[in-house]
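A single protein chain has been omitted; all remaining protein chains appear in their positions.
So, subunit A:
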Amino acid sequence: MSDGTGTTWTCYDAATMTAREIYGRVLAEMGKTNPKIVGLSADLAKSTSIAFFEKAHADRFFNVGIAEQNLMGVAAGMAKMGLIPFASTFAVFASMRAAEQVRTDICYQNLPVKIIATHGGISFGAAGTTHHCTEDIAIMRSFANMTVIVPADGTETANAVRACVDIPGPVYIRIGRGFEPPYYDSEDYGFKIGKAHTVRDGSDLAVITCGIGVLQSVEAARTLEEADGLSVRVVNMHTVKPLDRDAIMKAVLDTRRIITVEEHNVLSGLGSAVADVIAESGKGCAFRKLGLPDTYSEVGYPEDLYAHYKLDANGIVDTIREVMKIEFEEDEDWEDEV
């Protein structure tokens, strides 16, 4: 919990935050070797850090003003001309204000527009529901052709931004506000779109997560190893679509206890995607989805909100302990069932 005294940054250093900053710098660097990359924003160039690209390649950057529908339509048009547009705004506006432009102009025409949506989830804490976004994973994964990535931190964002250029169609990359503590300390861990990264092995239970859930779940796993002697696997499912079904089924078969952790409404996000895979497999297992309940979120500093919605390490520990209590009947044939 915060001590309630508030953030200490002023407007002068608000532009120097990690995940977004890294993304902006990586994109600026990519622009040097790839002349097809263009940048777009809707009066949030500084706030989303795509301003780093703007600074390096002013002739290839377009600020359409506060007009998100136009942002996505213009990006679609540029992609039609053979360019690779990166469009950046807050997740709530990218996924909802401009939802139909994203679906019909970009996804339907399978255009290589890369949407970098910042301030996802409840990372914008005190800005409240108008600026929270706990619906975008559900919306974006329901658009055919769309690839949906929720990186764990700034380092993984850099990997995702580099890799998404090679995908021929649209990509939605959802990041937070930039204050989130990093998990990865190096970019070299074999990031691949569509391939989950098991960041910690374990045999008693598996946490399948994305975004801020990765670091928090690893911390929870460490705590449970020390306190309860539990062996908890943590799977970073950074690509929510297409989903790494093999990693999910391996976790089910190895542990038979799964929880999903995501900064999103528990309806229709990562947890629901994972549940579909498990249900279709016919392999029953203990299962819980951890995320925001189906209500509009409270106002508060992000750390207070994460604690409240049990999305921090403590909350994950509690949920894992509950799921460990679920008893199974012995079933010799379980592994062979369809």
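Methods note: contacts are C-beta pairs under 8 Å (C-beta built on N, C-alpha and C of every residue); 3 or more make two chains touch, one makes a residue touch a chain; residues count from 1.
The working rule: contacts and distances are computed from a predicted model.
The complex appears with one chain absent; UniProt names that chain "Transketolase" among the candidates "Glycolate oxidase iron-sulfur subunit", "Transketolase", "ABC transporter permease" or "succinate dehydrogenase". Per the touch definition above, the residue from A:Met30, A:Val64 or A:Val102 contacting the chain not shown is A:Val64.
Of the listed residues A:Ala196, A:Leu305 or A:Val323, the one in contact with the hidden chain in the full complex is A:Leu305. Looking at A:Arg20, A:Arg97 or A:Lys310, the residue that reaches the missing chain in the full complex is A:Arg97. Listed by residue number, the positions of subunit A touching the unshown chain are 4-12, 14, 41-47, 51, 63-67, 69-70, 92-93, 97, 125-131, 298-301, 304-305, 308.
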